[in-house]
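One protein chain omitted, others in place.
Moving on, here comes subunit A:
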Amino acid sequence: MFIQVTLSLLEGFSMTLKIFLLTLALALPLGLIISFGSMTRLTPVRWLVRTFIWIIRGTPLMLQLIVIYYGPGLVAAWAATKGGNPIFNMIASWTVPERFAAVIIAFVINYACYFSEIYRGGIEAIPRGQYEAGQVLGMTRIQIFFRVVLLQVVKHIVPPMSNEIITLVKDTSLARIIMVYEIIWNAQKFIKSDGLLWPLFYTGVYYLLFCGILTLLFRYIEKRLDYFR
């Protein structure tokens, strides 16, 4: 039984990992783009982006998952009752998205917003003199960002980023709300099928081990960036 549970949880954990890695890979760059939007001199864009961040950070991820998964179908059903108008017809053709896609979309948007605020903090912490020094040395804006600013930003944001990323590992368990079979779902199955509760507790070991590895990784990165201040 133990082996059977271990394997089933491992299978569930591979889904957990998939959500985690895909979210990270997409939300890290998207967050940087959003952070530029929240710092732009174009006032309407800045307000739009900041309002969006406010909405995403101000509502539960679980609610966002539900909205993204069930929302399109509900809107389509409503549009179908209206009919006639080509726009309504188009909306009426929306279908319920793929569960996994819905999870990734919700997680990426949510985490990109949190990441963007971390990036913003990191970028704004760089003294103006760094940009000015690059400028009087004839460097382009792009060179200043990549050669001078970026590594300093990375150093600033490793601690808050690692915090957020470790939270993401555990937030993946929310995916089961729209029936994506990650590790907690697989553990709960054993309650129904075999009346076993311990597999649920056992999932904690997977999370702990994985977060332990991440913690070591982040500590290593911090050490590597320790050579400058």
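Note that a contact is a pair of C-beta atoms (placed from the backbone, for glycine too) under 8 Å apart; a residue touches a chain by one contact, two chains touch by 3 or more; residues count from 1.
We adopt the following convention: contacts and distances are computed from a predicted model.
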(message) Can you match the unshown chain of the complex to its UniProt protein name from these: "Amino acid ABC transporter ATP-binding protein", "Sarcosine oxidase subunit alpha", "Universal stress protein" or "Helix-turn-helix transcriptional regulator"?
(response) "Amino acid ABC transporter ATP-binding protein"
(request) Decide which residue listed in A:G58, A:G84, A:G129 or A:G195 touches the omitted chain of the complex. (result) A:G129
(message) Residue by residue, what part of subunit A touches the chain that was omitted?
(response) 127, 129-130, 132-141, 143, 147-148, 151-152, 155, 227-229
